[in-house]
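First up is the structure itself, then whatever we jot down about it.
Apart from one protein chain that is not included, each protein chain of the complex appears where it belongs.
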Amino acid sequence: MTTDSDESDPTDAEAACFEAGIKFGTLYHQFAGTPISPDSAASLERAMEEAIENQPHCTEVTVAVRTDELEAELADSAADYTELTGRFLEVEIVVDYEGCEVVTRMAMEDGYPLMRVESVRGRDSSAD
Amino acid sequence: MTTDSDESDPTDAEAACFEAGIKFGTLYHQFAGTPISPDSAASLERAMEEAIENQPHCTEVTVAVRTDELEAELADSAADYTELTGRFLEVEIVVDYEGCEVVTRMAMEDGYPLMRVESVRGRDSSAD
Amino acid sequence: MTTDSDESDPTDAEAACFEAGIKFGTLYHQFAGTPISPDSAASLERAMEEAIENQPHCTEVTVAVRTDELEAELADSAADYTELTGRFLEVEIVVDYEGCEVVTRMAMEDGYPLMRVESVRGRDSSAD
Partner (left out) sequence: MTTDSDESDPTDAEAACFEAGIKFGTLYHQFAGTPISPDSAASLERAMEEAIENQPHCTEVTVAVRTDELEAELADSAADYTELTGRFLEVEIVVDYEGCEVVTRMAMEDGYPLMRVESVRGRDSSAD
């Protein structure tokens, strides 16, 4: 941030967190609803990772489909595939914005897929 | 179709074409908007194929991202990725429903991505 | 169809069913995953109807969100919204293609959202 910025301007760390949030919303709402089975899970994981890594400031995306959970649901079902939704996903997204590194994660918590910021590092990098 | 069916009931061939249309609408609207670059095109092609092949009666899906078209757009752009849309796609979907095989295709025609039924075979398979 | 067409060419009725399928796949995979609550259901119904009615050959789309089902799910939940999915939807789509009218419907059957062709009328309209 420049020295004449308003105090309501976002810091680099805040902008980094905003960028990380965009990636999570994109990943979830682009791919939720995709037909998925244990056999097709690996190709979808890879496509999700590579698609989101295209976005600006995104240094790493790791997607794991919880195939155990998927198999458990399909075992109770007449179908052999289902739709991708949050309870089948574990995701980590790392964003680097102006030297500020933000690690964010989505995982199940109390029965809901929760997205959250794990850590913010390099907050004062823009002060130099 | 059973012999006491109403004449407005769909034939197997008509039901097969309906199923093929569902797959095309699914493929397009599930994945359009995905961030894509020449480097990530291959993983998205694969994921699209395997996802749609999960759906009932779908025997084969072939997706080719037109990377030449993608590279041409990015060459004129300040960005190094774009969003997946119809002009970057060539898709063939084959459906088999009750012995009726339908081949459907999407490709650019006069500047628009056009989805159409290429062939319907085995129409009288249900007459036996 | 012209008289010199191949026997594997689709009939108008088959093409009409293909078009109807596209609309269903579009509707479902464009909007599944949308955050929804009883209060926002009406605006989403309307937007889904008007969006799909834009598509070629689509004469009428009727979307009803099953708010009773939505409320039942939310009553068991700590959240006050959920994601749109098939069990909350009843949809009817009517397509007219070259004089052939196809009525298609999605509703729950045995616990699954099933899309199907209800009726095909005007099959011989292209024979004149």
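Miscellaneous remarks
For clarity, chains are labelled A, B and C in written order, and residue numbers in each chain start from 1.
The rule is simple: a contact is a pair of C-beta atoms (placed from the backbone, for glycine too) under 8 Å apart; a residue touches a chain by one contact, two chains touch by 3 or more.
From a predicted model like this one, the values you see are computed outputs, not experimental measurements.
The absent chain, not drawn in this view, touches the displayed chains A, B, C throughout the complex. In the complete assembly, the contact with the undisplayed chain comes from C:D39, out of C:D39, C:D68 or C:D124. Mapped onto subunit B, contacts with the missing chain fall at residues 28-29, 32-33, 78-79, 83, 85, 110, 112. Considering the complete assembly, subunit A touches the hidden chain via residues 6, 8-11, 13-15, 17-30, 102, 104, 115-117, 119-121.
Mapped onto subunit C, contacts with the missing chain fall at residues 26, 30-31, 33-37, 39-40, 43-44, 46-55, 80-81.
Throughout what follows, only the chains that are shown with their structure count from here on.
Rounded to a whole number, the gap between the C-alpha centres of subunit A and subunit B is 28 angstrom.
The distance from the centre of subunit A to the centre of subunit C, each centre being the mean of the chain's C-alpha atoms, comes to 31 Å. Taken residue by residue, subunit C touches two or more other chains at 28-29, whereas all remaining positions touch fewer.
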